[in-house]
Structure formats: structure tokens, C-alpha cells
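Shown here: the complex without one of its protein chains, the others still in place.
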Amino acid sequence: MSSVEFRKDLFADERDDNLQEIGKPTRRQDILGHVTGRSPYYDDHLFDGLLHMRCVRSPHHHARIRSIDTSQAERMPGVVRVVLARDVPNNLNTLLSLINFGKDEEKLIQDTKVAYVGEPVAAIIAETEGQARDACAAVRVDYEVLPHVLDPEASLKPDAPVVNEIYPNNTFDYHDLYDHQKLRFGDVEKGFSEADHIVEGEYQMSPIEQAPIETCGAIAAPETNDRFVCYTSTQALFFSLGTTAKLLNMASSRLHFVGGTVGGGFGGKVDSIVEPLSVLGAVLTGRPVKFMWDRAEEMQVGAPRGAERWRIKDGVARDGRILARTFTGFFDAGAYTRLSSYAIIKCTGHIPGPYSIPNVASNVYCVFTNRTPATAMRGFGITGVDFAIECHMDKVAETVGLNPIELRILNAYRDGDMKPHRRLAKNTALIECCQVASQKSGWAISADAARQSSLTGGGGSRADIPESITDSVGRIGERRRTDIPTEPGMGAASRGRVAAGTQGIPIVAAAPQDEDMITDPARMGFRHAPVAPSQPGATPSSPVPPSAAPSAAPVPPQQNAPAPQPAPPQQPAAPQPPQATPDPAPAPYKPEQPFSRGVKRPGVSRFLSGSRRR
Amino acid sequence: MTKKPVQFQLNGSPVAVFSDEGQNLLDLLRRGVGDLSPKYGCGQGTCGSCTVIIDGEPRLSCLTLAETVEGQHVETTNGLANGPDLHALQEAFMENFAAQCGYCTPGMLMAAKALLDRTPRPSRAEIVEAISGNICRCTGYEPIIDAILAASGQPTRRTG
Partner (left out) sequence: MVTVTTVDTLQEAAASSAGEAVFLGGGTLVMRSVNYGELTVPQIVRLRSATALRDIRADGTRINIGAAATMGDVLRSSEVSFLHPVARQVGGPAIRNMATVGGNIFAPHPYGDFAVALLALDARLRMSDGSETDLESLLAARDSERRLVESVSIVRPAGDDFRFRKVSRVKPKGVSVMSLAAWLPRSAGRISGARIAFGAMAPTPVRARAAEAALEGATLDENGIAGALSAATQGLSPPDDGLASGWYRSQVAPVHLKRLLLGGGSRP
């Protein structure tokens, strides 16, 4: 088959051509467990005395909580414990705080204001699931219903209700500067002025639920040695463990997480909601506690792939070459950030799709609305904008009267081209993809298009970083005061220029909010971290002089470079005991509260009953 | 809470167990008996992952009141293998990549077994119909259909 040959040729130095896997079944390692019904999903661990936890959820999009009356629920049959916000030791988190991205903003259990339908305001732990359900129905919550906003653009208006108090402008704050993520490459206005056609389009997608057949859930139980075991459906075991440790203000060494057998995830099982709640239940009751979403909860509060709205504007030459392209994107994050902030970073790196366009600008907004928070799902951040881009390519092809496959080949990126996020494209294969697609579908393309190759024609002047026009519209908070345009460059009173060849502007990320999150080499087993940078890549970035052959290696943002000097944990103000040697190395890590037992000898839960295990 | 005694045959062996009032068969099998092979996916008859065979017919254990299986014969995936010998369906699911996460697999296997018990050489259309109440989110249905064809000794897309 020609197409297979072809890919071999293309990636000759990168892949093992002896693989013979595509197109035929492979026996999975875990398949025996699957076909015998013995693969251990989290709910396949039996515990004597298992308790069941369920949440009382907001029926409103947006409401202030005046009071929560649990007195009737507490007296219901089988109820063991009512859990409220005050029971959560450190009740504020954002999922990506573990990688120091974004501000803590979401409570595990709400006590002041709900911002989406289904947000938990209390949890009930009872002997049976049915009893927990009945008791949840008996909790009385007095809500003051607030105006809500469900559309991301409505949410950007100055008078829009504030969804999430931590982000009072209804947008995620990027780099402590802007209410959106900017990308500027070249001069789009110049590109538009040189174009023969301007093609504009708007594309909207809906939220998509991952809908795994196994719903999200976890079972936690006290082990001996003061630890807690947690069997979970998570797709991100250490993420869930870290999040649980943070929310429960508990050393992670006291948590024993068991996962890995997941009944479908597709991104919907990274949000680490069920794990902290079930462990909290086990802490509060001293018994094994299961917290499992039913199907209705999975669909209602399970975080989906968020909805996106895209506006694309192209300046196109008569022959079909795209000279300039701008994007205005709105990610509907729902009420809290979860992973939407990161989706936008991914998306901005992907813009303008697999095409070489000399002038590109984008403004992408992570907008809070009173909808279910959005999170990861298979290629999130990319799929939505790709949908928009490819619809738009067809629209461009129609406008200039070109075969849509040929239009793509004409504008396709090639090896050595500079992408707008200032990395060189390599291993590109869009042209070849298009050629195979035309063959397979019988959609004829011209001989010239059929001769093109991703391996040639790229690089050279196409590898240059142009002088780029910048603006400072959309600083954090500006939109709350006045209605300002969302499109790139619009409404700018003044413009700046970034010299041609500038690789990137180093952005200093926010300081870690929690000292415990500071990466300390001593904690990872290094006695004396080297102070001097040992590799050139570790030097702080500086503008790279314009050159004909830019380095393929991107200049790393300062914060991501291996830190030459680890930030030491804060020293107590009390006078230090005199040191025997003037060792400049930071003092060994010493947590405020010593980790308690359990690290050396993981215990076996007294609730695990051998007779019932198969 | 009232407990009711229930006796039935599970995979050929007698079982006597107490069920809670209103308890469904899925919960009784999993927590009461300890047969963890049927899975919870929806509790409302949409997904089919709790499919078991009762008196020769595929049924949904999450919608079956536990006490109604008194005296009946229940089959689950746990009883599909004969000692160390896997059932032809299990072999075929293994060889045809008919599972990824594996969560829908026990239900699929029961739906398929109920079909093959009555129709040893089903057509492709009959297979599609037989698993139409079972949702798979990862693998896709084609490998599953192939596996059922293979288990009934018929050619698949690949072999055929």
C-alpha cells in the first residue's frame, strides 16, 4: 500500500519499521482480567462496614447560601455523619496548583455561594446508599438566588454577575497581565491590507461529556499506622493524591492510593473530587467510605470538554495563499478553572493549525460562567479550534474558488517553518496526509499539488521570526470597567513592536502559594544541589539575535528552566543555632508538622476481610 | 431494616443470602454474594454493563428486584470459564481486541452468551441486535462483533 510506504519514508529515522501492529488486534496485558470479570476496578474492593457518601447539590445556577439546616438529616435512619465545608481542613484549591498554575478558587464543599447547578454544599455519610440519598433530600438549604450568566461573551460584559470571587473579572488571569492569552506574530493588519479577500467565520461547539461507563468514584478506608487507603477511578493517581493531601492538610505519606484500573476516563477522571471527599469521610468516621457518582451525577456535575466559540478572520490572496489570520476564542470554563486555563495554553501553541501563515494574532479567553466546570477530554484545547480552522479552510477554498485539498496543500506548513509560537515545525506531514486523502477519496488534485512534499520548500525565509506588532488591550480588570473589544489589536490606543527574531518574552510565573509546593532538591534526596548552572539551557533567556538559522531549541521560559538556585524553605525568624561549618547549602527540609508514622510500614486495613476477597 | 432470604442458583451453585428491602440484584450479587463481575454503569437500564442471564434470558441486574430471583438460575461472567478453561467467547474477546478498559466486557459477554446459547451461528445483524443494549465507550463495536463471530466459528472482517 502506497500510503504505508510513504509514512515509512517520511519518518525513516524516527521509527522502527519492523512494527507490524496497525490494523490487527493485539492481545492486551490486562485482557484476561477483563474477560473473566476480575479486573479490579475501584468498586471491586469489598469492605465490611462500608459507609456510603452522597452530596447535597445546588439546584441553582448561582445563589448565595444563607443557611444550611441539617438537623432533620442528622436524625434520619442510618446517617453516620453530616459533612460541611467547615469539616474540610483546607477548603480551597485549584487543580493545577500542584504545578503552580492559577489561584486557589474552588471549595470541595461550598458554604457561601454556589456557582453552578450541582455544586456540593454538604455531604451525608450513611450506612446504605439509599439512606444517604434520603438524608440528602432532608437537608434544607436557604438560598438567595443571584443573577447568573451562561454565555462566555455575556460574562465579559462590565455588568455581568461575578461567577468566581477569586477571579472578579470572570476571566482567568494570564501571566498577571492580561485577561486572555495573547499570541502575536508579524503584522496582521499589514497582511489584511495586502489581501484580495477577507474571509470571516464564527464557529461554536457544545460541551461534551466523556461519559465513561464506570462513573467517577473512590473508596477510602483507615489503614493501620495512621494511614488511609484510597481505591479510586482516577486517571491521575498522584494528582489525586497531591490534591487530597492539600485539601485535607495531610502529609501525602499518610495516603495510600491504589488506582490504575479505570473503567473508561477520556479525561473526565482527573479532577480529583471524589478522592478527597471519600478520604475525608474515612477520616471523620474512622470507617471505610465510598463516594460514587450515579449516572445522573456523572452527566450533570462530571466536568465535560468545555464549549468553545471561535471567530476567525483571514486575509487571503487571489491565489489562495493565506496572508494573515486572527483568532478570537472563548473557552467556557464553567464556574471554576479546573484545566481550562491549560487548555488555552495548548490551544495557543497550536494556532493557526498546521499551516504556515506569515501574520497571525490571537486572543483566547478562559471565561467563567455559571455552568458545570470544564476539564480535560481527549486532545482538549486543540479539537475545538481545529474544528473551527478546518471549517474555515473550506470557507476560504469556496471564496477563492480552489479545490479545498489543494488549498490546504498550498498553505501547509513544511519542515523548518517557524510557527507563531516560535518553534520550528518538524516532522510535518499535512501535505502527504492531503495527498493520501485525495487518493483514497477519489477527490482529484492537480499534478502540482500531488508533487509537493513536506520535506522541501520549508525553512529559509519561512524560518524567520518577523517583527511583531503588539498591544496592551485587555489588562486584568480593564473589561470590568468598560466594554472593550475582544478581537486581537482592536481598541488599541498604542501599539508596540517586538523586534524580528525575538524568540519569546520570559514570563515570570506567580510565586508558589504554598511553601510546601516549592521544589526543594533536599526533599528529593539531593544533599547539596549544584548552585552553578551546568548546562547552557539553564541560563535565563535573553532575546536571541535575529539570525538566518534560528536555533531549533526554544528558549525556555525562565520559570521552567532547571532552577539554578532552589528556593529554600522559609527560615523561622528565631535565631539560628550556629553552624559548625559555613555551608551555604540550604538547611535540610523540615516540615512544620513532622510526618507521622506509616512511611516505613504500610499497614493492612483492618477493614479488609480476607474471606470475601477472591 | 428488613432482610429477606433469597435462594437461587448462581453459575450452577446454590446460593442463599439475605437481601435488603428494595435491593437490586446487581447490588446483591456484588455485595451480598461477592460476585463482582457484573458492573454498575447507570442504574437505569441504559448501559447494559450489569447484564446477567436469568433462566436463559439476558436481563439487567440493576433493574431486577433481588428477591424476585428466588428459585431462578442466574449466570454471570464469573461463571463463564469452566475451571481453567476459558469459554470460546472469552478466548475470542482476548484475541480480537474486543476490550479496552474492560468495564463493559462482562455485560457484553453475557449478552453474547445469551445469543449463542440460542443461536449458535448468528448473523452479523443478529449480533448487532443482541448487543444493542450494551454501551461500549472505548473499543468500538466492530472488534466486539468480530469476537462474537469468531467465537461462533465464523469468519470476521480480518479472517474473512
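The first chain written gets the first letter, and so on, giving A and B; residue counts start at 1 in each chain.
We adopt the following convention: contacts are C-beta pairs under 8 Å (C-beta built on N, C-alpha and C of every residue); 3 or more make two chains touch, one makes a residue touch a chain.
In this text the structure is predicted, and so the values were computed from the model without any measurement.
Shown as candidates are A:Asp134, A:Asp173, A:Asp415 or A:Glu432; the residue that touches the absent chain is A:Asp134. Here the missing chain is touched by one residue of B:Asp35, B:Glu67 or B:Asp146, and it is B:Glu67. In the complete assembly, the contact with the undisplayed chain comes from B:Gln44, out of B:Gln7, B:Gln44, B:Ser123 or B:Thr159. One chain is missing from the display, and on subunit A it is touched by residues 77, 130-131, 133-134, 137, 294, 296. Even with one chain removed from view, subunit B keeps its contact list with that chain: residues 1-2, 4, 21-22, 24, 43-45, 48, 51, 57-60, 62-65, 67-68, 111, 114-115, 128-134.
Simple rule for what comes next: only the chains that are shown with their structure count from here on.
If each chain is reduced to the centroid of its CA atoms, subunit A and subunit B end up 37 Å from each other. Per the touch definition, subunit B reaches subunit A in the complex via residues 1, 20, 22, 30-31, 34, 36-44, 46-47, 49, 76-78, 80-81, 86, 89-90, 93-97, 99-106, 109, 135-138, 143, 158.
Chain contact summary for the complex, subunit A toward subunit B: residues 24-28, 30-39, 41, 43-44, 46, 50, 77, 128, 130, 211-215, 262-266, 292, 294-295, 612, 614.
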